[in-house]
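Remarks on the structure that follows.
Here the complex is missing a single protein chain, while all its other protein chains stay put.
Letters are used for the chains, namely A, B and C, taken in the order the chains are written, and counting of residues starts over at 1 for each.
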Amino acid sequence: MTAPVKLLYFAWLREKAGVGEEDVQPPATVATVAQLIDWLETQGGGRAEAFADRKVVRVAVNQEYVSLDHPVTAGDEVAFFPPVTGG
Amino acid sequence: MTAPVKLLYFAWLREKAGVGEEDVQPPATVATVAQLIDWLETQGGGRAEAFADRKVVRVAVNQEYVSLDHPVTAGDEVAFFPPVTGG
Amino acid sequence: MIRVQTDDFDLGAELKALTAGNHAIGGLCSFVGLVRDMAGGEAIGAMTLEHYPGMTEKELERIEAEAQARWPLDATLIIHRYGRLEPGDQIVLVAAASAHREAAFEACHFLIDFLKTKAPFWKLEGTPGGGQWVDARDSDEAATRRWTQSSGKAAE
Partner (left out) sequence: MIRVQTDDFDLGAELKALTAGNHAIGGLCSFVGLVRDMAGGEAIGAMTLEHYPGMTEKELERIEAEAQARWPLDATLIIHRYGRLEPGDQIVLVAAASAHREAAFEACHFLIDFLKTKAPFWKLEGTPGGGQWVDARDSDEAATRRWTQSSGKAAE
């Protein structure tokens, strides 16, 4: 990848990961959301803990809900958050 | 019967009957709402026309919905009206 | 609370008053009925609402009590106007407040559905051809029936 991937974390995922927003340069082998998470878990901080239960992690790529097998490419905005509780 | 029966007519039943409110003294043979209507149809004005289609006549005795076989006694307030259309 | 009146009502003030000071309320659902300027493709001028004083209040109280018995509600309100109304005027307000949104929604829906077929009001629409009493709609009867066929709405 050339341009970085912009990551956003919300609610308790932000608190556990210890970061709200970061630009990352994952290796070229990272092609999907699931692979991005696999790689992030190796990047220290609270990231491994934040992603420990993937069933409760919701993902949006470029502000659209996606599943874990969705592609991730350079320049994407990828957001991680728990099930929403507004309203 | 001793005390009169108070009758109320609403909406197009009032317009057809040509009366909104009246006190009547039906004969002693009148014991139910249906019998009261039978008798009223003989009492002139537009009453016969008002009751021509009984399927669309709603009846309340003492301000409670009742069916045509409900008893009518002296002193009752009996109201006739079409299906309601408020709200 | 129920009110039957000729005067207009202040929607915002009524709704605010319904939840004021009660922090157990999580949801407030309301419905306002308004006078339309068209009905069945025909232009409507003013409309006149006739009602049965005495029985109207009894029926509205009964409907409100039934809603309170069916759902856990913190507050309910029914206001219905009568007399002459112009297009755009408010006719009726029903509202229900509860800790939970489903109860508020269902109770509010129940209130207006029952009011539509039980409360003794009749609409006389002013059309170019003269006054026309509005016919009751089968769909209103059907809407009421669905609340009597089960304890709630079956599919929910």
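The definition used in the following text is that contacts are C-beta pairs under 8 Å (C-beta built on N, C-alpha and C of every residue); 3 or more make two chains touch, one makes a residue touch a chain.
In this text, all values refer to a predicted model and were calculated from it rather than measured experimentally.
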| item | value |
| --- | --- |
| Which displayed chains the hidden chain touches across the whole complex | A, C |
| Selected residue (touches chain absent from view) among C:Cys29, C:Ile63 or C:Ala107 | C:Cys29 |
| Residues of chain C in contact with the chain not shown | 10-13, 15-16, 19, 21-38, 87-88, 99, 101-102, 104-105, 108-109, 112, 139, 143, 146, 153-156 |
| Touching residues (missing chain, whole complex) on chain A | 8, 10-12, 60, 63-65, 79, 81-87 |
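The working rule: only the chains that are shown with their structure count from here on.
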| item | value |
| --- | --- |
| Per Cα centroids, the chain farthest from chain C | A |
| Centroid distance [mean C-alpha coordinates] between chain B and chain A, Å | 74 |
| Cα-centroid distance, chain A relative to chain C, in whole angstrom | 48 |
| Junction residues of chain B - those touching two or more other chains | none |
| Chain C residues counted as touching two or more neighbouring chains | none |
